[in-house]
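A short worksheet on the structure shown next.
As you look at this complex, bear in mind that one protein chain is not there, while each of the others sits in place.
Then we have chain A:
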Amino acid sequence: MNAVLDPIAALGRAALGLIKQAGALALFALEALSHLVRPPFYWRIFFSSLIETGFFSLPVVALTALFSGAVIALQSYVGFGQYHVQSAIAGIVVLAVTRELGPVLAGLMVAGRVGAAMSAQIGTMRVTDQIDALTTLSTNPMKYLVTPRLLAGTLALPCLVLVADILGVMGGFTVSVAKLGFSPSTYITATLDSLKTMDVVVGLVKAAVFGFLIALLGCYNGYNSRGGAEGVGSATTAAVVGASILLLLFDYLLTDLFFSQ
């Protein structure tokens, strides 16, 4: 009897735990967002988070996008060669980069870099009483630590993705022209013909959602970390893993929402 019921009970417990966690995350996000419309707003924290998330993530996002565009061009050339449709490479590169690779790869890179840093910083503040100190100094920690970071993440990632889109296409262009023998003008014309405003806009919307999720998971896990250095380490891992999974889940949902018809 137990052999049958125990796995079901375990499954039920896991499902309940997941729902509880999702509820806690949603409440955390709502509380943080409510501080957007209740002054004061901590502009210094916002701008420093914006620079940390946006500016300092530029090199890693740029390199990722550049090489991804180049790899797609190379792979497409090999694959499409079998069907003699190599001319579609420019279209494929621009479509893949603006719709998917730009937002997703930039999101994953930022989740690893910034989400982890946010979680570690806030988690360390939690376990060393700095968050309690904020409260005793009449400063709401959610308003001070979380709200500016959420806004910064939401605004910074679209900017990064715009750069990633341009560099991804440039990566494809460089390989196609320098290695695969395409004419520069033909490649650029084909790229512009395939480029759709909707693709770029949806990519930027995705990026804003991803940026919000990365900052949310980073702040949430850091804010709720417990138990010293080990707790901060676990919170950081949970922030990166959680953000990466949610990012891919929301990528599917948003793709379905915008492109399924």
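Note that a contact is a pair of C-beta atoms (placed from the backbone, for glycine too) under 8 Å apart; a residue touches a chain by one contact, two chains touch by 3 or more; residues count from 1.
Here is the rule we use: contacts and distances are computed from a predicted model.
Only one of "HPr kinase", "Nitrite reductase (NADH) small subunit", "ATP-binding cassette domain-containing protein" or "NADP oxidoreductase" fits the UniProt record of the hidden chain, and that name is "ATP-binding cassette domain-containing protein". Interface note: of A:2, A:82, A:138 or A:197, the residue touching the hidden chain in the full complex is A:138. Screening A:21, A:34, A:75 or A:128 for touch with the missing chain picks out A:128. Counting over the whole complex, chain A has residues 121, 124-125, 128-130, 132-133, 135-139 touching the chain that is not drawn.
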